[in-house]
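Here the complex is missing one protein chain, while the rest keep their positions.
And now, chain A:
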Amino acid sequence: MSIWSYANPAKFMATTRRLTPALGALAALCLVVGLVWGFFFTPDDYRQGATVKIIYLHVPSALMAINGWLMMLVASLVWLVRRHHVSALAARAAAPVGITMTLIALVTGAVWGQPMWGTWWAWDPRLTSFLILFLFYLGYIALWEAIEDPDTAADLTSVLCLVGSVFALLSRYAVNFWNQGLHQGASLSLDAEENVADVFYFPLLVSMAGFVLLFVALVLMRTRTEIRARRLHALRLRERMA
């Protein structure tokens, strides 16, 4: 079976009907395990003290802020190239989830930065590109709301998504590109030397799995709602014309 068969709204709704609550339950389980493990059962860091516990929120939310936009990019490209409505609606559905992840990353980063760096905010390359990513999310959501014709809205938001992808990538690689500012490098790496200690690493992995699953479950649920809203709109138009 081709992946494009899921571009059919009926097929998408049938497939995600049971998948969505299952993913939601798995996300809740991973989040509870990861966050309880990290908060209650990991030691303080020798330099950061108890603020190291913020890592279980900050790193997974930052990960999903960036990857959420990249998922929207893929869905937008599918819309632009193949004109599948479900992909445009999936991109729209992901934006509020992505902006929430971005906000969590910004807030938890600021709360951690105050005692560690001595400031809530600095115009550091990664922080600044993350703030711009947040503003792109806001603009993307506002553009969907501002345009009545859904196909025009999908076209314009897809173009905005392409432009914003530059900042999504910059947010990820700003530390490597400019090698300056307050923000440290990646907390997780394929190179074991650069990783955080195992005692923090494993609960962090579980928490990250929870955030990924939560993102997927919420995007699926919101996409289902967008499909229903589109059908509702069509039925109401038909009623008005009858």
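The criterion applied here is as follows: a contact is a pair of C-beta atoms (placed from the backbone, for glycine too) under 8 Å apart; a residue touches a chain by one contact, two chains touch by 3 or more; residues count from 1.
Following the convention adopted for this analysis, contacts and distances are computed from a predicted model.
Per its UniProt entry, the chain excluded from the display bears the name "Heme exporter protein D", taken from "Large ribosomal subunit protein bL32", "Heme exporter protein D", "Succinylglutamate desuccinylase" or "Phosphate transporter". Of the candidate positions A:A22, A:A50 or A:V81, contact with the hidden chain is made by A:A50. Residue in contact with the omitted chain (choice from A:F12, A:W69, A:W112 or A:F167): A:W112. Interface note: of A:C30, A:V97, A:A154 or A:A168, the residue touching the hidden chain in the full complex is A:V97. As for the chain not pictured, it touches chain A at residues 35, 39-40, 44, 49-51, 53-54, 57-58, 61, 96-97, 100, 103-104, 107-108, 111-112, 114-115, 214, 218, 221-222, 224-225, 228-229, 231-232, 235-236, 238-239.
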